[in-house]
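All protein chains but one are shown in place.
Moving on, here comes chain A:
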Amino acid sequence: MSAQIFLVAPADADIAAFAPILEGALASVPVSALFLPRGARSENAYKDFVKTVAPIAQSEGCAVLIEGEPGWVRTLGADGLHVFGSAKALPATREAAAALKPQMIVGAGPAASRHDAMGLGELDIDYVLFGPLEGALSAEARDMASWWAQTMEVPAVLSDPQADGETADAAGCEFLAVGESVWKAPQGAAIALSEIAQRLETL
């Protein structure tokens, strides 16, 4: 089975400009999950952003993951929480899993080491994230994710912010996280995303 797409929204997306682009992208290919990083937004601005964007994604059958307090997931109408960090994310991830599972999704990462990944994976969460959400994916992070996918039962999300229709490769992981390259693509997000989706199907 080919890897599913885990889309990462820009950390500085402006609601009005982003909504139509997202709509187009989600209409072009099936996307399993959309993660909305908080970035430098204020709490209120972020909450407004989530409230506007979540229904767009959910109408396309895409789960919406947010960043922040576990309590925000239900109040903002999201589907789950992503806890950022590696070893330091353990307590927050445990708390989030206790508060939200099994109805809601909880994921964590990016894992900085295999040891950290195993610590996170044992918290009964839905996925462990590997690789950065911005910039270049290192070979080490790719190897780590691939090993995780082969060995562990908790699904792996491999983030390759620079993936495109030529290079996208989930390395055996259940999900490939993309974003940066999609939003910056000269051919437009919808086309860039469908190129990645096609590439994943051929692997």
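Basically, contacts are C-beta pairs under 8 Å (C-beta built on N, C-alpha and C of every residue); 3 or more make two chains touch, one makes a residue touch a chain; residues count from 1.
Keep this in mind: contacts and distances are computed from a predicted model.
Undergrad: Per UniProt, what's the omitted chain called: "Sel1 repeat family protein", "Radical SAM protein", "LAO/AO transport system kinase" or "RND type efflux pump involved in aminoglycoside resistance"?
TA: Not shown, but named in UniProt as "Sel1 repeat family protein".
Undergrad: Which residue among A:R74, A:K88, A:H115 or A:K184 touches the omitted chain?
TA: The single option touching the absent chain is A:H115.
Undergrad: Among the options A:T151, A:T167 or A:Q198, which residue touches the chain absent from this view?
TA: Within the whole complex, the residue contacting the unshown chain is A:T151.
Undergrad: By the contact definition given up top, give the residues of chain A that touch the hidden chain.
TA: With respect to the unshown chain, the touching residues of chain A are 113-115, 118, 122, 147-148, 150-152.
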